[in-house]
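Only one protein chain is missing; all other protein chains are in place.
Naming follows writing order (A, B and C), and every chain is counted from residue 1.
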Amino acid sequence: MNKNRLETFCDGVIAIIITIMVLEMKVPHGAEWSDLSTLLPIFLSYLMSFIYLGIYWGNHHHLMYAITRVTSGIIWSNLNLLFWLSLIPFSTAWMGENHFATNTVALYSISLLMPAIAWYILQSLVLKHHLHPDEFEFAHRRQNRKGKISLLCYILSIVFAFISPVISGVFIVGVALMWIIPDKNIEKEFK
Amino acid sequence: MNKNRLETFCDGVIAIIITIMVLEMKVPHGAEWSDLSTLLPIFLSYLMSFIYLGIYWGNHHHLMYAITRVTSGIIWSNLNLLFWLSLIPFSTAWMGENHFATNTVALYSISLLMPAIAWYILQSLVLKHHLHPDEFEFAHRRQNRKGKISLLCYILSIVFAFISPVISGVFIVGVALMWIIPDKNIEKEFK
Amino acid sequence: MNKNRLETFCDGVIAIIITIMVLEMKVPHGAEWSDLSTLLPIFLSYLMSFIYLGIYWGNHHHLMYAITRVTSGIIWSNLNLLFWLSLIPFSTAWMGENHFATNTVALYSISLLMPAIAWYILQSLVLKHHLHPDEFEFAHRRQNRKGKISLLCYILSIVFAFISPVISGVFIVGVALMWIIPDKNIEKEFK
Partner (left out) sequence: MNKNRLETFCDGVIAIIITIMVLEMKVPHGAEWSDLSTLLPIFLSYLMSFIYLGIYWGNHHHLMYAITRVTSGIIWSNLNLLFWLSLIPFSTAWMGENHFATNTVALYSISLLMPAIAWYILQSLVLKHHLHPDEFEFAHRRQNRKGKISLLCYILSIVFAFISPVISGVFIVGVALMWIIPDKNIEKEFK
């Protein structure tokens, strides 16, 4: 099968999800700065989700690189991932519009947990099928470890939303930072 | 002509349709779980349509693989398919917002029947023009049979919507399962 | 420069325009067939515009085939075309929601005239730069003639909107048919 077409489709869906989120930032009717200020939590939620979708896109990019053939399992694991990612604009908007209220932060954390599980499934499938050298596998196994830490953080974030949404926020920002920063190590191993 | 461009365009349109549907899940104003619960039928409708569009994308992927040249007929059959697929977000939202009311389930079934007919036309055209070995043709002819069963199920689903929408739902879910599960057989024949 | 990237971008924009139009078919609140029937003019307008965008996409596909290098002029002529095409969802929705009222049919005709002019400019530019054999040029020159007939029909359609919108509709449907049907002749000359 054609790996490119799978990549193109995923890129398309992620590109649309990332852009559609901005539509939730409804244009205010007044022309005062105060009319804008009510949008700040929506803006921050959008920023956070944009970064998460950027991370998924980047990691997807690396993961697909490893695939040597596209199976039904990979197609459906991919669609599963895209389905959960497609719900992020909804949870982002709900959280932003309700100024990080308890339930909305919990749902946002769930909406990050679900694609993380989908990612874990997809990655396991790719690791089982790909035929690249061990160094590559090593890099991905480490990513797998990061994936497990992320899953734990999302679950903690769901729990803490009912105690203090701020702590949930710390977990969510922390996971994002963990994925952005050590990306360079993986890259070195590629070269 | 360029087969890739046709694929890219179709992928783009399907990616947009699949993602745009989620916009119909309007963010509720309250921050209570009860505010979310009213969205459950919309969520289930979205899930169902996501799976159907995923199936179409996957099958389109296989079908285009068989094409050796792009004719006007294939371009227009493709556009015909995309037109009917583009109406699925509408019928999905109508059904979801009206909690699976009789008429809305009937329209949803019609909105699945129409692209199925369009698919049948496209597939027949491809089978007439492609030049690949018989094994491949065999696989597609079997798909053609599955296509005919699907057509029948959609028609039954339209009829049963006026008797019991639940039975329509069984037909719709059944057809989806039929397409997801035996995908593996086709794949084996490809390898 | 890279011709592929220009094609991909145009395909993306046309795919989005074609799909975004369907968002104007707002889901009615009731679950009766009578709630749907008010959408019929919007549906018909959408169908017409879908066909026109399909024609543009198909012709663009043929035209880009002829390009041997991408110049600034071609990039901006393309963006000019995409700009006018991007306004079609607006004029389509205005016409559909106002049940083919005089002004709305006139604007719709204008919204078809503008991309037709943009297309004419783009095509002239391509014909000046491309280096393919004469047969190809011949085919395009004939398309150029069809382009001129279309321009005339759009202008007549604008004028007749103020006399009888039905006649405008005949012109609009007629032009669409003219572009769909003899496509096959061009194809023959390609082979």
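Everything that follows uses one rule, which is that a contact is a pair of C-beta atoms (placed from the backbone, for glycine too) under 8 Å apart; a residue touches a chain by one contact, two chains touch by 3 or more.
Here the structure is a predicted model, which is why all the values come from computation and not from measurement.
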item	value
Interface partners of the hidden chain - shown chains only, full complex considered	A, C
Hidden-chain contact residue, picked from the options A:19, A:71 or A:102	A:19
For chain A, the residues touching the chain missing from this view	7-8, 11-12, 14-16, 18-20, 22-23, 25, 27-33, 36, 47, 50-51, 54, 57-58, 61, 65, 180, 183-184, 187, 190
Chain C residues that touch the omitted chain in the full complex	1-2, 5, 8-9, 12-13, 16-17, 20, 23-24, 71-72, 75-76, 79, 82-83, 86-87, 89-90, 93-94, 97-98, 101-104, 107
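The rule we apply is simple: only the chains that are shown with their structure count from here on.
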item	value
Set of chains adjacent to chain B and to chain C	none
Mean-CA-position distance for chain B and chain A (Å)	26
Inter-chain centre distance, chain A versus chain C - centres from mean C-alpha coordinates, in Å	37
Chain B, residues touching no fewer than two other chains	8, 12, 16, 20, 23
